[in-house]
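Encoded as structure tokens, here's the structure I'll be asking about.
A protein chain is absent from this complex, but the other protein chains hold their places.
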Amino acid sequence: MSESYLSNQSAESKSNFPGQITETPGGGIVLSKLDDIINWARSNSLWPLTFATSCCGIEMMSTASAKYDFSRFGFEVARASPRQADVIIIAGTIVNKMAPVLKRLYDQMADPKYVIAMGACAISGGPFFYNTYSVVKGADHIIPVDVYVAGCPPRPEALLHALISLQQKIREGKTREQISSK
Amino acid sequence: MFEEIGTTTDGDLIINVGPQHPATHGVLHLVITLNGETIRKVEPHLGYIHRSIEKMCESLTYRQFIYVTSRMDYLSSHINNHACAMCVEKGLQIEVPERAKVIRILLDELTRIASHELWWGAMAMDLGAFTPFFHAFRERESINDIMEETCGARLTMNFIVPGGLMADIHPNFQKRVKDFIRLYKSKFEEYNEMVTGNVIFRNRMEGVGYLSKEDAISFGCTGPTARGSGVSCDVRKWFPYEGYEKITFDEIIETGGDSLARYMVRVREMNQSIRIIEQLIDAIPEGEYQAKTKAVLKLPKGEFYSRVETARGEFGVYIVSEGGTTPYRIKFRSPGFSNLSALDQMARGSKLGDLVAMMGTLDLVIPDIDR
Partner (left out) sequence: MNDTILQNELLKIFPELVFEPGTEWLQVTVQSQQWLPLANTLRYKVDMDFDFLFCVTCIDWKTHLAMVYHLRSTTSKLHLVVKATLNPLNPEIDSVTSIWKTADFHEREVYEMFGVNFKGHPDLRLLILPDGWEGRNPLRKDFEDPINMIRL
């Protein structure tokens, strides 16, 4: 699955490492673009922020625990402080009172930072779309989102798929932050 | 309007805990007045997950509003649905078939065990022990697999509907539940070895957060919070519903009043839930899983109140109906709302580190409080 998925992989290299390895007597020399190496390193070590407002938080905790472990993909250390985190997984409904808090957390994160909107509530208000006076209809009214995961709540495998897609996006250089910094 | 964060005139410090904090289970904002490390006052600020459910339900029909109650106290989602279905059935005077009643109780008790497992793991993690979290989720995943096979979803399942159940149980249900009981019994001793008998844990929990019996009743506390202070208030025993009067189980009451008593109540309740499941799993009667109801439900004019015992306490649904297809006013009496009001009383005079132990034993789920 991973071979055909990633487009910037050379056919000879067996590992995921970007670039070409030229064999010379006495060792190998790696030729690659600096951007590719930085993207590879960043994508393999994203530390999430523990931000869970409601039910999707429980599925995020399930993804963190032993059956659907997400620390195999590099999300090992879930940090509580936004200054030490790379990716914020918005798991749960955002309401009008919580919106300034979310914006403040996002501003406190250091660049490069990525956002995953998990669950129907964070994508568009979800089940609380009609006739509520206090729900923000989608977290992307507040902060820019990179990956959307559908479900109410999404299965842990769906969240893992989203995390892997985020890693693809970073390697290909297509996240919002990479495009705007070009 | 409330105290500004900073220092007051007599040298006390006012700090924020939350709303984004790893130890508050959800988004709870506490404004704490501290003198050194001793707590003077705790003031909860709610509303960070207020989704205006009561207003929303006034425009949903009686079959539609059940899904949103799953998401209020998401760890006891079957039990919340059960309360709403019972209220609508009371209004329409529908008789639920025996098979549906027994399966409803089985699903309720499995949900109670799953909720207590998550509480146990998360509380141990708050106190600093990371390993019990993974052990608790191992059992919880077994229950989620059972739920997924029968009900289709892992966390929020609208399976209990007015009239009975939405579909019949999967043929593997009984076998899987029996396997789960065997797994649980073999692993239960680990819990005692890891956490309950641990000397650090005991020192952090004994004598912390004392709530007297009169205060527990006056604050309206229900569930394990009140049972840890000696108040007998289990809805399944006092006002039995849907077949609980025929089942033998104990109501666990401890008189200590501190955090350790509330902890022991919940741990022993898990064993009682296993006892209930064992009595029922081989005796599911044959028959229909849903009573015949009309397609559009209209409750007659009047008021109806029904209550159940969730993992946190007494959950009540109060429907005021004017005869239409949507309710005129719905009020959800959530257990966390009253349990939280006791936190200020319990926390005065303790240290900041004890606050985490107290909030852990209160077992708060914030969307339940904010609705």
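Read from first to last, the chains carry the letters A and B; within each, the first residue is number 1.
Here, a contact is a pair of C-beta atoms (placed from the backbone, for glycine too) under 8 Å apart; a residue touches a chain by one contact, two chains touch by 3 or more.
Fair warning: this is a prediction, and the values are worked out from it, not measured in the lab.
All shown chains touched by the missing chain in the whole complex, by label: A, B.
In the complete complex, the residue from B:73, B:89, B:254 or B:370 that touches the missing chain is B:370. The chain that is not drawn here is touched, among residues B:21, B:331 or B:351, by B:331.
Note on the undisplayed chain: of the listed residues B:46, B:247 or B:352, the one touching it is B:46. Residue-wise, the contact with the chain that is not shown comes from B:218, picked out of B:131, B:218 or B:255. Taking the complete complex into account, residues 1, 46-47, 50, 52, 54-55, 59, 215, 217-220, 222, 231-233, 238-239, 303, 305, 314, 316, 318, 320, 328-329, 331, 333, 337-338, 340-341, 370 of chain B touch the chain not shown. With the whole complex as reference, residues 96-97, 130-134 of chain A touch the missing chain.
Just so we're on the same page, only the chains that are shown with their structure count from here on.
Chain B has its Cα centroid 32 Å from the Cα centroid of chain A. For chain B in complex with chain A, the touching residues are 19-22, 26-27, 47-53, 55-56, 58-59, 67-68, 71, 74-75, 118, 122, 133-134, 137-138, 140-141, 144, 154-156, 366-367.
Those residues of chain A whose C-beta lies close enough to touch chain B in the complex are 50-55, 57-59, 61-62, 65-67, 80, 82, 92-93, 95, 97-98, 101, 105, 127-128, 130-135, 152-153, 155.
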